[in-house]
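Excluded from the complex is one protein chain; the other protein chains are retained at their positions.
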Amino acid sequence: MPDFKPAEMMTIAAARALSNDDVCFVGIGAPSAACNLARLTHAPDITLIYESGTIGTRPDVLPLSIGDGELCETALTTVSGPEMFRYWLQGGRITIGFLAAAQIDKYGNINTTVVGDYHKPKVRLPGGGGAPEIAISCGEIFITARHQKRVFVDKLDFITSLGHGPNGEGRAAFGVHTKGPTKLITDLCVMEPDPETLAFTVASLHPGVTREAVRDETGWSVAFADSVEETPPPTDEELTVLRDLQARTKAAHAAG
Amino acid sequence: MPDFKPAEMMTIAAARALSNDDVCFVGIGAPSAACNLARLTHAPDITLIYESGTIGTRPDVLPLSIGDGELCETALTTVSGPEMFRYWLQGGRITIGFLAAAQIDKYGNINTTVVGDYHKPKVRLPGGGGAPEIAISCGEIFITARHQKRVFVDKLDFITSLGHGPNGEGRAAFGVHTKGPTKLITDLCVMEPDPETLAFTVASLHPGVTREAVRDETGWSVAFADSVEETPPPTDEELTVLRDLQARTKAAHAAG
Amino acid sequence: MARIMPLGEAVAQCVTDGASLAMEGFTHLIPHAAAHEVIRQGRKDLTVMRMTPDLIYDQMIGMGCVAKLIFSFAGNPGVGLLRRLRDAVENGWPRAIEIEEHSHAAMANAYEAGAAGLPCAIFRGYRGAELKRVNPNIKSVICPFTGEELAAVPALNPDVAIIHAQKADKQGNVLIEGIVGVQKEAVLAAKAAIVTVEEVVEDLRGLHPNLCILPHWTVDCISVVPGGAHPSYTQGYYPRDNAFYTEWDAISADRDGFLAWMDEHVLKSGPEDFARHAGKGA
Partner (left out) sequence: MARIMPLGEAVAQCVTDGASLAMEGFTHLIPHAAAHEVIRQGRKDLTVMRMTPDLIYDQMIGMGCVAKLIFSFAGNPGVGLLRRLRDAVENGWPRAIEIEEHSHAAMANAYEAGAAGLPCAIFRGYRGAELKRVNPNIKSVICPFTGEELAAVPALNPDVAIIHAQKADKQGNVLIEGIVGVQKEAVLAAKAAIVTVEEVVEDLRGLHPNLCILPHWTVDCISVVPGGAHPSYTQGYYPRDNAFYTEWDAISADRDGFLAWMDEHVLKSGPEDFARHAGKGA
């Protein structure tokens, strides 16, 4: 087993969840790394869409922002903002929406708006951006986040975008009929919603990670699937391609 | 005074009503000839828009259809159908909408839908196309039509697009706040709405045309302005430019 | 995922009796070859929609393929009326057809709403116009901020969209240039889409970033039919055959003349016969 960092395992596990036929709405940061890693390994024909309007983009380095020139230069086509949100996202054409989270609860609801009271926030976060509609319009949602207690909270300060409902009442209660969050991929494990409770439950632990470690960093009383697997470790190819991508990215952004 | 045909006088009188600063939504047929004549004479910078999506077009020959290739090739830009009707027409950016009519009443309401009953028509006409919204969204409307009793009727079989209301009740009654039809240019005369009654009233008679001739071809009891002018006859330049345009057009379409 | 296949196969795969069909093209890029194929395959009871039904819908109506027409301007552009459509509406020949009539703005907005996955479109339209009296699919909504009443029409979501375009690439991405009309919207609004193209090129990437391109995963079937828009035109390939549009007025003037023309030029012909109208790529 090659040597790897937890963040690398997270990105690689997320990449594996994507297939060649997916049309993926990509958030910036870890989702972008995972989506492009998938494209550069097992899913060369995956369609990546960034909310800046770039469709079918194939960046050689990871963009720093959601709208770097590289995304447009390598895209099949670049459309306007209204068209992106109307025809492509709301039109129901996206199979996977890939989100990051500042706070997430056990039902996959996400907060990226405020810590504390909305009107008197302790920390004013950037806000929802595309997430409220990505969360409801894509076929399903993958979420990726560092596994930390301040992120994996029992109760969100604010619901920016819908998961399976604040009380796990399910999405239909909100008139939403897409699948919602089906995978939560962290640097410790992969979680999936329990079919009954809809609460995120550990499906596989990354190599070397204990149940205790997951419990320590999860703000809710975390459940484990009946048979928890070990996440297959990164392959040499996966690690090499990811590290090359990140090295190219670092060099390009430093030069900028 | 050069020799000219009534149809030429109509086109020339219509062209004169347009100015260099106008942004004009152009219908096919006589309106197209008038708008391009204006562009080739006194209004070289007039903006012509055809509902096919072509903006700022400068055709060398008159298009046979509303979407001939010539319109696109000479346009500043060509936009999609939804954008044309949303941003450009409904957006209130057009100063003059130029319409033709199969039937028109004295208040400038137009029928291009059916002769006879809608559900059992005697003649099924093409329908409204862009006209219902051109009639309400443009700053004002010019209408051009051959002056014939079967066109200038007392009562329309069907109101395809709004003028000043079926009973001259004014446009505000329909929630419309643009000026509506301000000029009706025929091969006999130029008519304008009476400020009180809103009924089209003869403002000027083309050279050689009598009041009797107008009365004979008008299906309503036509009024004349207090001082009816004589329409200035075509100038040599106007006639030459129009005839050249029509000759080029004829040659191009025969060759097509 | 787009597959490149002969037009006959594409139509057989996608178009069934009773289907709703949008064959769009605003004067430019009208899919004549595909319409002829639908007629040859003898499809019946179709609901056909189009902003500007012209010769191809006149032909389909005259051949009895059509049960219902949704439209906003039914004319032979620059020439006059559609005689086969008139015969169907006025006399029920060869069969009565139902019509649902809108304005251009309504149809364009309805396709846009269809592409955008919305159930309806709202716009400022139809004020003082009588169509809303005869078309129950024209309703209204009130703006919750200003109280203004706006017109509403249902989204158009055809079972099948069929369009003609300049080019596809080998992956099945499609490029449309020039007067683009509502073709992109019709394809995105439809459950299935067929695109006939003048030619297939290696790759559409690297052209200008903001062109009108349909990704391969939005299209089902691509058929290479050079000249397939004739007598309409394909910008960059061949001009509009204005003379034919004028001729059509005489061809369609009576039923027998129409049927004879259709027999020779449609029933006994094939997509390959359009090739003689094809021009050079740009």
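Letters are used for the chains, namely A, B and C, taken in the order the chains are written, and counting of residues starts over at 1 for each.
To be clear about the criterion, contacts are C-beta pairs under 8 Å (C-beta built on N, C-alpha and C of every residue); 3 or more make two chains touch, one makes a residue touch a chain.
Keep in mind the model is a prediction, meaning the values are calculated, not measured.
Enquirer: Wait, the hidden chain, what does it touch out of the ones we have here?
Expert: By the stated touch criterion, the chain not on view contacts A, B, C.
Enquirer: I'm checking contacts with the chain that's been left out. Which of C:1, C:96, C:143 or C:260 qualifies?
Expert: C:143
Enquirer: In the whole complex, not just what's shown, which of A:52, A:186 or A:201 touches the removed chain?
Expert: Final answer for the missing-chain contact: A:52.
Enquirer: Check the options B:42, B:93 or B:146 and report the residue that touches the missing chain.
Expert: B:93
Enquirer: Write the list of chain B residues that the hidden chain touches.
Expert: Residues touching the hidden chain, for chain B, are 21, 23, 47, 55-56, 72-79, 86-87, 90-93, 137.
Enquirer: Pick out the residues on chain C that sit against the missing chain.
Expert: Touching the chain left out of view, chain C contributes residues 116-120, 122-124, 137, 139-146, 148, 150, 152, 154, 177-178, 180, 208-212, 235.
Enquirer: Identify the residues of chain A touching the omitted chain, counting contacts across the whole complex.
Expert: Residues in contact with the chain left out: 28-29, 51-54, 63-69, 71-73, 78, 80-82, 84-86, 89-90, 109, 113, 118-119, 121-133, 135-137, 158-162, 165, 171, 174-176, 253-254, 256.
By our rule, only the chains that are shown with their structure count from here on.
Enquirer: Of the chain pairs B-C and A-C, which one is connected by the greater count of C-beta contacts?
Expert: B-C
Enquirer: Calculate how many whole Å lie between the centre of chain B and the centre of chain C, each centre taken as the average of the chain's C-alpha atoms.
Expert: 28
Enquirer: List the centre-to-centre spacing of chain A and chain C in whole Å, with centres computed as mean CA coordinates.
Expert: 40
Enquirer: For chain C, which residues are shared contacts with two or more other chains?
Expert: Those would be 112, 184-185, 212.
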